[in-house]
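Yeah, one chain of the complex is gone here, protein chain that is, but the others are all in their spots.
Chain nomenclature is as follows: A and B, assigned in order of appearance, with residue numbering initiated at 1 for each chain independently.
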Amino acid sequence: MTIAKQTVGVALAAAFGLAAATATAQDLTVALGASVTSLDPHFHALGPNNNMAQHVFNNLIEQDANQRLVPGLATSWTAKGDDTWVIKLRSGVKFHDGSDFTAEDVVATIKRIAWVPNSPSAFTIYTKAIKNVAVVDPLTIELKTDGPYPLMPNDLSNFFIVSKKSVEAPTEDFNRLTAAIGTGPYKYVDYARGERIVMERNEAYWGNKPEWKKTTFRLITNPAARVAALLAGDVQMIEAVPTADIAKLKQNANITLAQAPSNRLIYLHMDHQKPVTPFITDKAGKPLDKNPLKDLRVRQALSKAINRDGIVERVMEGVGVPAGQLLADSFFGTSPNLKPEKYDPDGAKKLLADAGYPNGFTITLHGPNDRYINDGRIVQTVAQMWSRIGVEAKVEALPWATFASKASNQEFTIYLVGWGSGTGETSSTLRSLLATFNRDAGMGQANRGRYSNPELDKTLAEALKTVDEKKRGELLAKASEIGVRDVGIIPLHYEVSTWGLKKGLAYVGRAGQETLATEVTTAK
Amino acid sequence: MTVFMVRRLMQSVVVLLVMSVIVFLGVFAIGNPVDILISPDADQMERERAIKALGLDLPIWEQYFVFLANAARGDLGRSFVFNEPALRLIFERMPATLELAGTAVVMSLVIGIPLGLYAGLRPQAATSKGIMAGSIVGFSLPTFWQGLMLIMVFAVMLGWLPSTGRGQVATFLGIKSSLFTSDGLAHVILPAFNLALGNAALIIRLTRAGVRESLLQDYVKFARAKGLSNQRVVGVHVFKNILIPLVTVIGLEIGGLIAFAVVTESIFAWPGMGKLIIDSINQLDRPVMVAYLMMIVLLFIAINLVVDILYSAIDPRVRLQDVKG
Partner (left out) sequence: MTAPLVTLVPPPKIETPFRRLVSEFMESPLAVVGLVVLTIILLVAIFAPLISPQNPYDLAKLDILDSRLQPGSKSMDGMTFWLGTDGQGRDMLSGIFYGLRTSLAVGVFSGICAMMVGMAAGLAAAYFGGRVETLIMRLVDLQLSFPTILIALILLAVLGQGIGKIILALVIVQWAYYARTIRGTALVERRREYVEAAVCLGLSKPRIIFGHILPNCMPPMIVIGTVQVASAIALEATLSFLGIGLPITEPSLGLLIANGFEYLLSGKYWISFFPGIALLVTIVSINLVGDQLRDVLNPRLRK
């Protein structure tokens, strides 16, 4: 081994002392956990891409750390009559190239969103309610809709405004940075795809200027490597700290952690539709003549058998909140009457017996293994808990690449999945997961179990037409109650996101799970 | 020789076609890319629009013929994920990968051949036994585990080397590479070493086996009897004999290092081609997968060609018409 040692030794000596970073106090390096695939803010409605765009572009309406709406490029938004929203724009805002921000840029942006070619997931979902944009004066626009549309402000908080000069710029021009002209607190200065994104502070920014003159985002997708990079001091901040490492990092004197409950619910989705469902059999492996999940008592039993505190405590290592409804209690449209289902294995057994399955059955629980925090471990734990009430549970954890299509083709009987509410309120969750599937009305698009409850549909439809905030909140809460009490889905927990920072830095965690350099400050 | 090359080239085209068919069918079997790429908030109409925009609404054979028609014009398609030409994405990752693979091969040869020669020439020595036992450890550790340990020891505990990523790039003789800066070199050491360990172990073992065998061959005995120096016997006669298996294996491993250093590139956040292919597979970015794998087929065909030519150069007993296959 002598030669090997020498080689390594020489190499190490050559490198010794060169590794020290040349960062100054004005610079920040952040490690991201998921790939940023494009700097075009309208190409792909994808979390990591939006996360970058948020530094360089502004929305008309911004979401604060708790996803409440606050003024962005719009200073006010009011509903006028049944089908019009009047938006007042901020004056004195300049784009990075020095040109003024006006109503024309908003019109251009909405046009560009519908135009961007080859988009695998377009932002038109946030602009499709806008039937017409009228420019009243350079700083006022009116948005026309078909009938009352109370969610307009939420939609306006989900797409970024670009300069009218970029209206016909293809995605490549944004990736080359030539078209990436925004109004945001940062400007892109370098983009090495798959490796790093470098930004510089926009000294002419209209809002609060960030503390860091230069910010580098590095891509480190492996969680352990990300933690190691933080420990080694190569980066000052990382996102998505693995739950397993949190306890140890808390004891580390050089590291601080920031945490925030997220808008993501982890839940079990069930087949409510098929008369005979493929992955439930009797204990001998023969198919049952009917789908037990159509029986409310069976669904309740499966829910009661789950020890949510146990999952949060042991699997999530305390980093999570047991869930009793569609979003954590602090969000808009949630119901104060819904609490996490109590762990009650005996009650579950009794319900199963009442439903005609005193000896349980055999079930296969599917789940992804690379998508949500500890997803593979959660499905095993749920299966473990079900086996305690006589439901013999098998587990199949698949990579998202193949899981997503199988789920979408309705091949599973029951599976674990997550839902993050981009609008920060329950209507997104209700209409996607629990509303009756209706292609033309755009309802229930993720309701792959085809749950259907006319009462819920009616309440939700009413809520979606109610502009009055308080009343809408109550209706959404009522719809949530209907869906959750009928066990349309089985909520497990809300994810809590964790960021790791160098000691001396502070970050206000965000419900949307974004990692924003603008919100990183030197702790006082 | 020319006939040999032309025939190889024609066969390669067939291999490329077969590969592209397999990838098309494979992706079709794994899942629908739109299910991976689409925002969960998108409704059914948007999903249908996206499927159409990506050309996935056509029957699979039609999609394939569209691909073939474009490929004939040199266009291997645009990435679903990046909205950039697939070939551009691959080429922009290539320098990083070649740096890493090249450094790893050099490391594994520098470590492997001397140790293997030593162990082969003195099979009974305790050092040799130590080398052999050590080499086993080299390939029995899973690379992801070994990689993280290297980071923990050399970056976190000792702080000698940067933990992850690629260093600064400089241009030298028109070539852009991070190997020309000290920062870049510091960054490449750990991932390259991680890749090199397994191969070094294999090279040690093959070298030793070859040496031991050739020492007993008549021509080596004859060379010794002729009174040639030990140095010359080992350096020329023995060394030549171990080259055939060594060249084969190194050929295979170089290809693997370039194409599929997936785990090492993930752990060390190295922006290379391996990272690109795993991301593309995970997102079912079919245009990139097809283009990538076709490039890799070409690479392996080229490597095998070189290996076959080297065979006949190293060992006159192998003639090129023998390896015309």
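Here is the rule we use: a contact is a pair of C-beta atoms (placed from the backbone, for glycine too) under 8 Å apart; a residue touches a chain by one contact, two chains touch by 3 or more.
Since this is a predicted model, take the numbers as computed values, not measurements.
Novice: Of B:86, B:155 or B:262, which residue touches the hidden chain?
Specialist: Within the whole complex, the residue contacting the unshown chain is B:262.
Novice: Quick one: say which of B:5, B:137, B:158 or B:236 touches the chain that got left out.
Specialist: Per the contact definition at the top, the residue touching the missing chain is B:137.
Novice: With respect to the chain omitted from the figure, which of A:369, A:436 or A:452 is a touching residue?
Specialist: Going through A:369, A:436 or A:452 one by one, A:369 is the residue touching the chain not shown.
Novice: May I ask which residue of A:56, A:125 or A:224 touches the chain that does not appear here?
Specialist: A:224
Novice: Tell me where the left-out chain touches subunit B, residue by residue.
Specialist: Residues touching the hidden chain, for subunit B, are 11-12, 14-15, 18-19, 22-23, 26, 29-31, 129, 132-133, 136-137, 139-145, 148, 152, 198, 201-202, 205-206, 209, 212-213, 216-217, 244-245, 248-249, 252, 255-256, 259-260, 262-263, 277-278, 281, 289, 293, 296-297, 299-301, 304, 307, 311, 315, 317-318, 322-325.
Novice: Could you pull out which residues of subunit A are in touch with the chain that's been left out?
Specialist: For subunit A, the residues touching the absent chain are 223-224, 227-228, 231, 242, 244-245, 247-248, 307, 310-311, 314-315, 369-370, 376-377, 380-381, 383-385, 387-388, 392-399, 401-402.
What we mean here is this: only the chains that are shown with their structure count from here on.
Novice: Distance-wise, how many Å sit between the C-alpha centres of subunit A and subunit B, to the nearest whole number?
Specialist: Roughly 36 Å, centre to centre.
Novice: Quick check on the complex: what are the subunit B residues that touch subunit A?
Specialist: Listed in rising order, the residues of subunit B that touch subunit A are 30-47, 49-50, 53-54, 78, 80-84, 89, 92-93, 107, 110-111, 114-115, 130-131, 134, 148, 151-152, 154-156, 159-166, 182-183, 185-186, 189, 193, 200, 266-269, 271, 275-276, 279, 281-284.
Novice: Touching residues of subunit A toward subunit B in the complex: what are they?
Specialist: So the residues of subunit A in touch with subunit B come to 1, 3-4, 7-8, 11-12, 14-16, 18-19, 35, 37-38, 40, 43-46, 117-122, 124-125, 170-172, 175, 192-196, 218-222, 224-225, 228-229, 231-234, 370, 399-402, 404-408, 419-420, 422, 428, 432, 439-440, 442-443, 445-446.
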